[in-house]
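Only a single protein chain was left out; the remaining protein chains are all shown in position.
And then subunit A:
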Amino acid sequence: MNEIANIAIIVLIIIGAFLSLVAAYGVIRLPDIYTRNHAASKSATLGVMSILLGTLLFFYVKDGFFNSRVLLGIVFIFMTSPVAGHLIARAAYNSGVQLWDKSVQDDLKNAPHMKKSASKD
């Protein structure tokens, strides 16, 4: 195996594992659901994309063919994971989960469509 590709794979895997650990630390330590969602959706997504990029490079160097399913997995996770984070934060706000008590700004509190959809159910 090519040594430069080996080092690149190792660096990508280490970055991905570190970002996953940072995401878990944020989910444990941060005070409310919105900040936890912020940590989980961004950091875990970038970490997994980095690890999958390392996997793609590993199979490309080892076998010499471009593994398109790993590339499809990278694109899919990059598109769907922020959407899932947005949906669950929106569901949390609409089902009445409170913000952290030291939060200073809540712009959605006076938005009329949020009141209507909350009172409709």
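By definition in this document, a contact is a pair of C-beta atoms (placed from the backbone, for glycine too) under 8 Å apart; a residue touches a chain by one contact, two chains touch by 3 or more; residues count from 1.
FYI, contacts and distances are computed from a predicted model.
Colleague: Quick one: the chain not pictured, UniProt calls it what, "Energy-coupling factor transporter ATP-binding protein EcfA2", "Multisubunit sodium/proton antiporter MrpF subunit", "DsrC family protein" or "Light-independent protochlorophyllide reductase subunit N"?
Modeller: "Multisubunit sodium/proton antiporter MrpF subunit"
Colleague: Using the touch rule from the top, list residues of subunit A that touch the missing partner.
Modeller: 6, 9-10, 13-14, 16-18, 20-21, 23-25, 27-28, 33, 36-37, 40-41, 44-45, 47-48, 51-52, 54-55, 58-59, 62-63, 67, 69-70, 72-73, 76-77, 80-81, 83-85, 87-92, 94-95, 97, 121
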